[in-house]
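Removed from the display is one protein chain of the complex; every other protein chain stays in position.
For chain A:
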Amino acid sequence: MIRSLRRVAPQLMTLVVLAALVSWFFPSFLQIDMSDGRLVGPVIDILKRGAPVAILAVGMTLVVATGGIDLSVGTVMAITGAVAASALVSGWGVPVALILAVGAGMIAGLWNGCLVAVLGIQPIVATLILMTAGRGIAQLITEGRILTYSDTGFGFLGSGSILGIPVPALLWVLTGVLVALLMRRTALGLLVEAVGVNKRASALAGVNARGLIIVVYMASGLCAALAGIIATADIRGADANNAGLWLELDAILAVVIGGNSLLGGRFSIAASVLGAMIIQTIDTGILLAGFPSEYNLVIKAVLVLAILMIQSPHLASEWALIRMQIARRRAAREQEV
């Protein structure tokens, strides 16, 4: 427990600093009220708005841990959202819509996994294929328009709340906890890390590396499907052009802010979802602070750069080196005198 807390300490500290920073611009940032039996406040908004990226980050962490990357998740969100919305519009009901959407996500993951594990295509190229083509598939399903449905049961997944907490927030916490438990309470996490560190060696040691990689991409597809369902439920419609646009990059960023190496190996799901919350805090903070919109992206980039620089192990050792040199020079000068 203490060890895992120490692992996520940098992320938690970053969140605290960011919260302080946003509070400076927007004093009632941490205030949470109760209205109509649901919690409201900027922090609750962050927990809710950060759901898609947090869920994507869970799947992405596993893929990254095997030394891969999944660029297609944003597009898979659009596809699964389109599938769910068209099922609802056709009047097939919520359960069928959910099953079809999740199925579509897992098929997308299976496709990616097979390209990577069976055909041996580099992950960034393999998933790029679906990233580009997938949005076209989504547009074919929605016929290029925003498919609007009127089912309130499905909308509950995006904007409902249980015990005052928004459903999307519950969903990402649940996904994160379940996957983390599955990885850490069984040997699965260790096997994933083994494949990421050295695929050949782990295969020689008897790990079914190929199967594991396919499963990991399917898990990422499943997470993308969940995120797509939330996004579609949130706006009561499937927007094939814009749903999940560029979110794959936010998900990768969340994994990186979470301190996971893109080269594969050791991973922490908790740190990744905290990374997602950090990104969302920046996004919401910028909106609350009320700067002109031209500054949004610049502010975000500067903050992300600062966070990554502070986390950089290279920079830390470099700092130590510079300090040592200064000390040595000073000592030498003192000797001369």
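Quick notes on this structure:
The criterion applied here is as follows: a contact is a pair of C-beta atoms (placed from the backbone, for glycine too) under 8 Å apart; a residue touches a chain by one contact, two chains touch by 3 or more; residues count from 1.
The rule is short, and it goes like this: contacts and distances are computed from a predicted model.
Name of the non-displayed chain as stated in its UniProt record, restricted to "YtkA-like domain-containing protein", "Sugar ABC transporter substrate-binding protein", "Phosphoribosylformylglycinamidine synthase subunit PurQ" or "DNA ligase (ATP)": "Sugar ABC transporter substrate-binding protein". When the omitted chain is restored, the residue from A:I129, A:I165, A:L288 or A:L308 that touches it is A:L288. Note on the undisplayed chain: of the listed residues A:L56, A:A126, A:L157 or A:A231, the one touching it is A:A231. Listed for chain A, the residues touching the missing chain in the whole complex are 26, 33, 35-36, 40-42, 45, 49, 143-146, 148, 159, 231, 234-237, 239, 241-243, 284, 287-288, 290, 292-294, 296.
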